[in-house]
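As you look at this complex, bear in mind that one protein chain is not there, while each of the others sits in place.
Labels A, B and C are assigned to the chains in the order they are written; within every chain, residues are numbered from 1.
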Amino acid sequence: MKKIGVLTSGGDAPGMNATLRAVVKAGTYHNLEVIGIEAGYIGLLEGRYRNLDILDVEEIVSYGGTIIKTGRTKEFQREEGFNKALDNIKNLELDGLVVIGGNGSMKGAQKLSEAGIKVMGVPGTIDNDITGTDYAIGFDTACNIVTETVDRILDTATALVGSTPRVFVIEVMGRHSGEIAMTSTLAGSVDALLIPEQEVDYDQISANLKRKFELGKNYGIILMAEGVGKVDEISRELEMRLGFKVRETLLGHQQRGGRPTAFDRVLGSKLGAEAVNQLVKGESSKMVGVRNNVVKAVELKVVNSDKKKFNTKNYELTKMLCY
Amino acid sequence: MKKIGVLTSGGDAPGMNATLRAVVKAGTYHNLEVIGIEAGYIGLLEGRYRNLDILDVEEIVSYGGTIIKTGRTKEFQREEGFNKALDNIKNLELDGLVVIGGNGSMKGAQKLSEAGIKVMGVPGTIDNDITGTDYAIGFDTACNIVTETVDRILDTATALVGSTPRVFVIEVMGRHSGEIAMTSTLAGSVDALLIPEQEVDYDQISANLKRKFELGKNYGIILMAEGVGKVDEISRELEMRLGFKVRETLLGHQQRGGRPTAFDRVLGSKLGAEAVNQLVKGESSKMVGVRNNVVKAVELKVVNSDKKKFNTKNYELTKMLCY
Amino acid sequence: MKKIGVLTSGGDAPGMNATLRAVVKAGTYHNLEVIGIEAGYIGLLEGRYRNLDILDVEEIVSYGGTIIKTGRTKEFQREEGFNKALDNIKNLELDGLVVIGGNGSMKGAQKLSEAGIKVMGVPGTIDNDITGTDYAIGFDTACNIVTETVDRILDTATALVGSTPRVFVIEVMGRHSGEIAMTSTLAGSVDALLIPEQEVDYDQISANLKRKFELGKNYGIILMAEGVGKVDEISRELEMRLGFKVRETLLGHQQRGGRPTAFDRVLGSKLGAEAVNQLVKGESSKMVGVRNNVVKAVELKVVNSDKKKFNTKNYELTKMLCY
Partner (left out) sequence: MKKIGVLTSGGDAPGMNATLRAVVKAGTYHNLEVIGIEAGYIGLLEGRYRNLDILDVEEIVSYGGTIIKTGRTKEFQREEGFNKALDNIKNLELDGLVVIGGNGSMKGAQKLSEAGIKVMGVPGTIDNDITGTDYAIGFDTACNIVTETVDRILDTATALVGSTPRVFVIEVMGRHSGEIAMTSTLAGSVDALLIPEQEVDYDQISANLKRKFELGKNYGIILMAEGVGKVDEISRELEMRLGFKVRETLLGHQQRGGRPTAFDRVLGSKLGAEAVNQLVKGESSKMVGVRNNVVKAVELKVVNSDKKKFNTKNYELTKMLCY
């Protein structure tokens, strides 16, 4: 093994640069040349790449985004595009490829793998919805951003006394997953959680808020995952039941940006290095993840066929804390 | 002068606690008893108050919100309510009153003043829309929160390569004022600014973005003040002209929360102390503000009759930076 | 079981308030009265305590420190003091006690346990040096503070060009443990790590830095755990070998403060709730921890007799990243 490629694909996630640093450092340690392919599978198709050596990654660990860009393309899924990608991998003489990204990216990685390329996946997505790893890179940073938002809203919620209680609804990311909203509920002063994994019961939420108002609390903070709907629709439902206006926040794409947390950088460092180690050991067609605090590789087949299990214990805990 | 009251009124703003600290410390320095009236004019009406001594304020300077709460009430504006407030001021034997708040609060302060109460106003509102001061307490913190959001969105904006450029629209607070949006545009990587003080020209914004896309930039970040409309309406207008989907962020009430910046705490310290100094000197019916970097008191009449002048120079600068 | 006590003891750690919230919420869920004992074992000795109900903990999750204070006292270790503590537990009619703290606190918990008190420990210390848990509450926050410091120093390190390279040495906390320094090295742009678990080789560190200078890097950032010495001594050793002045940072007690991270709050929430659950189930004389991402209880005897194992894998990874 002399030369490996690395790409970041799909939605960007904070910590991808920490992962790149580890891939390059580990590659150098194993005397490999490391090629950074730009804009995900787009770069594979179009032959956009550059050498990455130690000095290229020496200062990037704190950056959001990804220095080799990420991208989305449908062309890669078509035969012609896919074959172009294979050709470029051959022309580049890559002995292995590290693919950093989310669910879609892992599917692409498996396809390349089935075409004979030595591929190792690394889970990077704020949604944390990938089977085979307890944590995906970027998730912790996103949760901290949401948590900070809840903290700030709590400041104003507790400061202002009005004739009616004030209720705030915050829409957070996660696509089909409620992981960000659920973990941020464990971390924040939150009174209700709405996630796609659980049926939404507006009546119950309103009743719980009203019970709290009677106890003397004069505000409520609600976290909702984008998977359950739009913040304005949910707010209307609650207003109907509460009888007064609720305030909305739509956090948006800032959840994908910002300085990654120490946790995401450490995770990226471990997984990036392990991905290279696995390729060097001759492994392929796997994704490195962290399971039960241990870094290990899982078959991409498993990653791509199983849906991540919902954490019922955490959900129960949110109910206790929201009560 | 033996005893003064202090209250925070209207929308809370980060730095109000720093102001309270200064009022209490300056009061103590002048051998005054300081009474904290709770929930703004509500506390005056209902006789809700407590003593504030040095130890009560020794640790509050970093807190968001306000330890004596703020509030909004219409009752105070009616004769009966207003008279109750006057009675309570007399019963409390207050020789002076410091009112920390925004435009509405300064109007209430003037009314009390006209009824013979020695009142000194302090401008506290993130909107920074008060005549008589270059900066209101809380504004700098709000701008930093918006700026951080723009930074984070920039991370993902620059990281992801797609078939179309990505455009992000961020709605920020300010009521009828565009100050937060305008100052945050000077501070951030922003491509267009929409504020109520200027006519909104969607065609020109779209044309400018397209020009930038042709230069090679593949994203755009737009800041809009709530005074120009709702983020979803503005986004639809832009989508029509750009031909692709734009992403929305509605920052919401988090702009009022969080640890105040050093600037807002220093401002609150200066104005809070000066408010007491002015009362001790026998001044009344004024608001202390910072003009041209100098702390001075302005007649509440002037504060409440003049509209804050729009900063044309700053607006011209945003156009240069957005270009 | 009708009534439990909770205390925070030893060095404070960010996330202790999140833990308290969970203890009170879980206690309420199980219909228990929860008594907050103040200032750790001092409060047990002196009978200082107060009731904690849901509204007392509704807004504390974001606070640093601990609302019931923590403390250190030698009196508790003496027979007389210890007996007073036992008496107070009896007088308070506590059916169980949750002790949140570090190694010293767990020893105290075991002693109470041996005297017949139902005790459940929760690991809270930034040092992360407690056996029986992969993570102690507060550690993640401390690592993020150190990481932010490294990021900031990197900014100036890379900005300034001088005639000699610039080397920065940062002393971080951890007592006898190098965990904070080691994890922050995985997370940051660090060139050398000095920890008490490994022999310090100044010659090798200097040689590695010189090699990097020759590659074109003109600065170096070094993390040292307080367990290896004082930052000024270590700096002198390095200056002798490098031939130029190095810059020092002594981070100090700020590593124990600040808004806890989402991770520490989630950890505190899980462990706090589980501690109550365990007591309710009749368990005692244990510490709840998180092992391999699963919350479980370990015998206090084991916690207090075994030294936490050094993570050799992480250390190897730091060497790869620092190279």
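The rule is short, and it goes like this: contacts are C-beta pairs under 8 Å (C-beta built on N, C-alpha and C of every residue); 3 or more make two chains touch, one makes a residue touch a chain.
Here the structure is a predicted model, which means the values were calculated and not measured.
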Which displayed chains make contact with the chain that has been left out?
-> B, C
Out of B:58, B:87, B:114 or B:201, the sole contact with the unshown chain comes from B:58
Options C:111, C:256, C:270 or C:286, residue touching the unrepresented chain | C:256
Using the definition of touch stated at the top, determine which of C:5, C:36, C:65 or C:121 touches the missing chain.
-> C:65
Return the single residue from C:42, C:122 or C:187 that touches the missing chain.
-> C:42
Absent chain, residues of chain C that touch it = 11-12, 14, 16, 38-40, 42, 63-66, 69-73, 145, 148-149, 151-163, 168, 170, 231-232, 247-258
Where chain B meets the chain that is not shown, the residues are 18, 21-22, 25-26, 28-29, 54-55, 58-59, 61-62, 134, 140, 143-144, 146-148, 151, 154, 158, 183-184, 186-189, 215-217, 259, 261-263, 265-266, 269-270, 273, 291-294, 317, 320-321, 323
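Just so it is clear, only the chains that are shown with their structure count from here on.
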Which word fits how the chains touch one another: line, ring, star, complete or other?
-> line
Going by C-alpha centroids, which chain is farthest from chain B? Tell me that one.
-> C
Euclidean distance of C-alpha centroids - chain A vs chain B, Å | 35
Of all the residues in chain B, which ones touch at least 2 other chains?
-> none
